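See structure below.
This part shows chain A:
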Amino acid sequence: MKRIFAATGAGLAAAVFLASAVAAAEITIGLGADVTSMDPHYHTLSPNNNIATHVFGTLIDQDEMQKLKPGLAESWRIIDDSTWEFKLRRGVKFHDGSDFTADDVVATLARVPAVPNSPAAFTIYTKSIAGVSVVDPHTMIVKTAGPYPLLPTDLSNIFIISQKQAKAATEDFNAGKAMNGTGPFKFASWARGDRINLVRNDGYWGPKPAWDKVTFKLITNDPSRVAALLAGDLNAIEIVPTADMAKLKTNKDINIFRVVSNRIIFFHLDTDRDVSPFVTDKQGKPLDRNPLKDLRVRKALSKALNRPGIVDRVMEGEAIPAGQLLPDGFYGTSPNLKPEAYDVEGARKLLAEAGYPQGFAITIHGPNNRYVNDEKIVQAAAQMFARIGVDAKVETMPSNVFFTRANKLEFSFMLVGWGSGTGEVSSPLRSLLATFDAARGMGTANRGRYSNKQMDALLDQALATVDDAKREKLLQQASEVAINNLGIIPLHYQVNSWATRKGVMYVPRTDENTLALEFKPRS
Partner candidate 1 sequence: MTGGSDAPTLVVENLRTHFFTRAGVVKAVDDVSFTVTKGRILGLVGESGSGKSITGFSIIGLVDPPGRVVEGRILFQGRDLASLAENEARKLRGSRIAMIFQDPMMTLNPVLRIDTQMIEAVQAHEPVDRETARQRARDALGKVGIPSPDERLKAYPHQFSGGMRQRVAIATALLHRPELIICDEPTTALDVTIQGQILYEMQKLCRDSGTALIWITHDLSVIAGLADEVCVMYAGRIVEAGTVDEVLDRPLHPYTLGLIGSVPSRNVRGRPLAQIPGMTPSLLSLPPGCAFRTRCERADAACMEAPAITLPLANRPIRCVHPNLAASS
Partner candidate 2 sequence: MNPPVPMLELRQVSKRFVKRLDTAAKLGNFFGAGMREEVVHAVDKVSLAINPGEVVGLVGESGCGKSTLGRIVAGIHQANEGERLWHGRVIADMPAAEARATELKIQMIFQDPFASLNPRMRVADIIGEAPVVHGMVKLDEFDDYLDQTMRRVGLDPGFKRRYPHQFSGGQRARIGIARALAVKPEFLVCDEAVAALDVSIQAQVLNLFMKLRADLSLTYLFISHDLGVVEHLSDRVVIMYLGRVVEIAPADDLFRGPNHPYAQALLAEVPRLETRRRRFEPVKGEIPSPLDPPTGCHFHPRCPHATERCKREAPVLREIAPQRWSACHLNDAT
Partner candidate 3 sequence: MPVYFIRRMMQSVLVLFVMSLLVFVGVFAIGNPIDILISPEADQHEIERATRALGLDKPLWEQYGLFVVNALKGDLGRSFVFNIPAIDLILQRMPATMELAITATFMGVLLGIPLGMWAGLRPESFSGKLIMSGSILGFSLPTFWVGLMLIMIFAVFLGWLPSTGRGQTREFLGVHLSILTWDGLRHLAMPAFNLALFKLSLVIRLARAGTREAILQDYVKFARAKGVSSRRIIGVHVFKNIMIPIVTVLGLELGSTIAFAVVTETVFAWPGMGKLIIDSINLLDRPVIVAYLMVIVFMFIFINLVVDLLYSVLDPRVRISESKG
């Protein structure tokens, strides 16, 4: 019907041409978050990194489960605790035709700290590197400041640019001039806030992309994105709104692809201060001690949460009840940790034991535009706390205000989320639960100021252990200590979802990336 309508119009030739081209090898994908820059080293922001992944390569890639796999480096090995050798892939060419060599990697690592005005630099992934030496064009040695097992993981986040662009400015990337990578797609154009066009890189070293042209449309409004898919303007969308999931599932023209994500939604709670600002008795008078410091209270609150209920009703099934920091199967997760069961009676009993038979009052804070259904989750939790006698008030705010205040430790009990870009459990342990130590970068997001010596020790040990098996054991132990002690109260893991028009398949990814390479026409 649309075709007919278009064909009657003035732009007949163009419309028909476009329409038929779509059928051939074009894909239009709706993205849910705005891309701020094309510079692969300017701002470590998922939408930016997602685009960079298309155009640039990394030494080490992450698969759809965030397992590391060879990328531009064919292999790597540990020479000693702080020395790594990387063998680079041969025959790889940049989009401009030049060969990929170790010098490009050196140039990239040199550029990362030199990008001006970066609000969030990629240096967090390169700071462990003490020196790089080139053995031959396809072999290089990386030395770290101390034992640093996460080096490959960190390097999987660094996009390799050609040495020709070593001095390129952010503007050059934004304008497309410097968009010279080794990735499966070449940069074509970017209309800021609207769309990004890519074309196939026929010289790509890996599997051949199915699409000649890729268009990413930026539609941050959820219903609009769904509507565009339903209207057939898009072949695929990311971040399917949970509200529409049920309906889309029944739509024969739509395919849904889902996988559990690396993002956990949890409550952070003030376990540090003796008087916490938003915990009072039921009349609103301050309490003489902070009940949240009492493990029994934390346990009671955890038991009061009906996780399956939230998953079912608030998240429309698009989440999985959480018992630890990453879903089972991720590196460093403990098989012993299970989601706390919903148990109102048990919770009441624990509260009484802790000396709060009548409960107390608390304000739950949360952002209202950061996580999937964040505002609704907070309300649901408040409902559930009310059932065990804890009067919970809800206060949500835009994330700009929320995070500023949270970082100033203004809250007592707050909803936050954490996505582990590295795909393993040391990331949340280090940032969320380690004792706050700004200089060492420990507990940077520990907004409850949870502190546990035993956990700190286990984590430090793990982070200095290069042996993967041993490290995993240590991380599992650290997780168990922190979670059993309820340094945070885990709620659920988000589920990443994509929806496509019939005929297009996708391999869903835990890291939320929407990779055109992974969309395949059904054969």
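Here is the rule we use: a residue touches a chain if its C-beta (ideal position, glycine included) is under 8 Å from a C-beta of that chain, and two chains touch if they have at least 3 such contacts; residues count from 1.
Basis for inclusion: all candidates are chains of the complex that A comes from, given by their letters.
Remember, predicted model here, so these are calculated numbers, not experimental data.
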| item | value |
| --- | --- |
| Candidate from this complex that touches chain A, chosen among 1, 2 or 3 | 3 |
| Contact footprint of candidate 3 on chain A as seen in their complex | 1-2, 5-6, 9-11, 14-15, 18, 34, 36-37, 39, 42-44, 116-121, 123-124, 127, 170-171, 174, 191-195, 217-221, 223-225, 227-228, 230-233, 369, 398-401, 403-407, 418, 427, 430-431, 438-441, 444-445 |
